[in-house]
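Following: one structure in structure tokens, then a few remarks.
The complex appears here minus one protein chain, its other protein chains still in place.
Here the chain labels run A and B in written order, and each chain numbers its own residues starting at 1.
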Amino acid sequence: MTTPLLSLQGLTKAYPGVVANDQVSFDIGEGEVHALLGENGAGKSTLVKMIYGLVKPDSGTMLLRGQPFAPPEPRAARADGIAMVFQHFSLFDALNVAENIALGMENPPPMGDLASRIREVSETYGLPLDPYRTVGDLSAGERQRVEIIRCLLQDPKLLIMDEPTSVLTPQEVEILFETLNKLRSEGTSILYISHKLEEIRTLCDHATILRLGKNVGECVPAETSARDMAEMMVGSTLQTPERSGREFGEVALDVSGLSVPSPSEFGTALKNIHMTVRKGEVLGIGGVAGNGQDELLGALSGEILTAADAIKFNGQRIGKLGPTARRKLGVLTAPEERLGHAAAPDMSLTENALLTGSVREGLESNGFLKWAETKSFAEKIISAFDVRTPGPENAARSLSGGNLQKFVIGREVLQNPDILVVNQPTWGVDAAAAAAIRQAILDLAAKGTAVVCISQDLDELMEISDSFAALNEGRLSAPRPTTGLTVDEIGLMMGGAHGMEVAHV
Amino acid sequence: MDLGEINPVLLVASLMVAATPLLLAAIGELVVEKAGVLNLGVEGMMIVGAISGFAISVETGSPWLGFVAAAIGGAVLSLLFVLLTQVALANQVASGLALTLFGLGFSALMGQSYVGVKPPSMGDIHIPVISDIPVIGPILFQHDPILYVGIALTAAVWATLKYTRVGLILRAVGENHDAAHALGYKVIKIRIMAILFGGACAGLGGAYISLIRVPQWTEGMTAGVGWIALALVVFASWKPWRALLGAYLFGGITVLQLNLQAAGVAIPVEYLAMSPYIITILVLVILSADKSSAPASLGRTFHASH
Partner (left out) sequence: MIVLEKRPQPSKAWSYATPLVAVLATMVFGGILFAILGKNPIEAIGTIFWEPLFGEFAFYYRPQLLVKGAPLVLIAIGLSLGFRAGIWNIGAEGQYIMGAIFGAGAGLAFFPMDAFFIFPIMVIAGAFGGWLWAMIPAFLKVRFGTNEILVSLMLVYVAEQMLASVSLGLLKNPEGFGFPGSRNLQQYDSAHNAELIAGSGMHWGVVTALIAVIFAYILLNRHMLGFHIRLTGEAPRAAKFAGVNPARLILFCLGLSGALAGLAGMFEVSGPSGVVSIDFNVGYGFTAIIVAFLGRLHPVGILLAGGLMALTYIGGEIAQSQLGLPAAAIQVFQGMLLFFLLAFDLLTNYRIRAARSEVA
């Protein structure tokens, strides 16, 4: 029997109130692509942080090629050949590619040598990169390349990838898989974290499934159906949202020639966007993160003002109206970032209900606040959307991601909008809550609300939208009916492969 | 009034002296801000440095020991800022203000018995031949050693930030502390070192005022130089050589208005005296359009949750 590359034995890590990992054991073989599958909050991140030395396990051991392995810090893990591509937060926007890569290495060569090695390695693996470009100016896909190259330069034995495809177009995903296959053929093991079943079935040799911090099963993905894996992952059968018969009314939202300069240095400018949404219609807007989603939501919510006739609501020009005036008319929005944008973290749910509800729910008169009415509005949201919290006096940040998202969506839905624009409505939300949110959106549409749903989750968009368009570098493709769209067509709408090339295998 | 009494050579030479406290404090704060920390307590650290340096050099008779004490004094006060912002995770703006208010009071208390005392003189360097060259000699080669320390420090900070790994890590921490933490860098430790360095530099700058520029001790004698140093960092777009340039510019304005006062120009003294502050505001206005070079994590509290 060959010794596995990395063997995890009974790893346990508890945080106050939650056991993130409970006696997790599995092996990763040499040259194996091993999937770690689980829902958000299943404990995947904590587990890989332990392997990478960011978090110390409470109990349990790890063996690297049979030797005890307990990295006190990431540096030590890297020295032992563990490399990690993070999902978020690991690049420095203002620094250039070479500097970013040097930061992830123990003993980086002088900058000039490093730059030429970056060119060399990036071209070998089909991920070309200019070492002197500022990272903040790169697209999401290119930024991921920086992370991958950073890892590859250290000749890792184990490459950990945390949700790598969430920021890629379908074509870019294919190229990434080519690169990973090449690495596997060279003997590198890969720990691949995802909740996307299809890509695991295509790529991975072996899968371990986590649920609520426990290892609930292992399988060979190629031989297991997506449905079986999903059930292991979720633990119960899923309820998919129901579509009622759709009939669309008149055009409620008419966006024409919407252009907005980039609001911040590393933001995206919106370029000549056209779209119409009819009453009762759900328009899904896909696209890779950072292609103008936040800016589009800002322009529709009134946080970013535009030319008056760029946005029309029932024929009325609203481009120059601020958020409050638009809410009064019936244009409501829910931004992606829950804490700090859609809700104020340290304020109570009552106060957060007031945040967008004041005009339509009549929670103020002459500027004076009606706290009693506000509290009952908050309570109404909590009960209608099954928000798990002791009460409306609790701070927004005390809620879990899924519960807060239900609150934020519920707050808008209960105000009976004529137009609802949501960005990433189910990001980081557990499957049950996600299903509830999608159902609420569909119910709203059934009552005649025009809905714009911006999301990076294509499955979600295919499930709930009537028509589909994609954002790519601030431009919106022409919306098309969802029925009959193929993955290839969607990928092309999203901008294809952003100039990547397939690995020279 | 006689503008002819203003000697341009002496003017340039004295603007370098007037600029040095600003430069020392600004270079220190620049490093602190590059690490992502906004320490508004520069004024407080300077004045504590001014009295520490003054007291020690009077007691020991050695200006050198005085400057060492000033650096230590400034660093010790900045340690309070460390405790507040890095350990107790307090708001950096409020903590910096606290540092300044406390420093002003504390220095006044320490300095009570030193009012009116004359400190030992450090003396200017004198290199035979070179220092005697007309014009260039008095401008470049006839100053006290600390002035050259200021310039050397600027060069050292520039080279460190640009070419060394330590500098790269420092910038990374200031740019995105979460990412730096994820890569395994000790964000808090690096920031503490930067804050202490900034405190020591501010202390030196303060002592330069009380030991060389003035030289005597009066309460509140830094008179806003610490705040101007903060503005200078913005002016410099967080670049060391531009901080030097800015310091000389402000030094020039200060010296010029003092010379104009002495020459009896028909502008009231008060308006001349307020000119450095007004010019600081003007410069801030002109430069505030471009914030792109500010470290992205500047002023944000870091707390590693997991």
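In the analysis below, contacts are C-beta pairs under 8 Å (C-beta built on N, C-alpha and C of every residue); 3 or more make two chains touch, one makes a residue touch a chain.
It should be emphasised that the depicted structure is a prediction, and the values quoted were computed from it without experimental measurement.
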Out of B:L24, B:I169, B:C201 or B:A231, point to the residue that touches the absent chain in the complete complex. B:A231
One chain isn't shown here. Among B:V17, B:V214, B:V265 or B:L284, which residue touches it? B:L284
Where B:L65, B:A223 or B:L245 are the choices, the one touching the absent chain is B:A223
One chain is left out of this view; which of A:A20, A:A35, A:V331 or A:L354 touches it in the full complex? A:L354
Which residue numbers on subunit B touch the omitted chain? 40, 80, 83-84, 88-91, 93-95, 97-98, 101-106, 108-109, 112, 219, 223-224, 227-228, 230-231, 234, 268, 270-271, 273-274, 277-278, 280-281, 284-285, 288-289, 291, 303, 305
At which residues does subunit A meet the chain that is not included here? 16, 56-59, 70, 301-303, 322-325, 327, 333, 335, 337, 339-347, 351, 354-356, 358, 364, 367-369, 394-395, 397-398
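Basically, only the chains that are shown with their structure count from here on.
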Distance in whole angstrom between the CA centres of subunit A and subunit B is 45
For the complex, give me every residue of subunit B touching subunit A. 165, 168-169, 171-172, 175-176, 178-180, 182-185, 292-293, 295-296, 306
Complex interface listing, subunit A residues touching subunit B: 15, 46, 49, 53-55, 73-75, 78, 86, 89-95, 99, 102-104, 108, 265
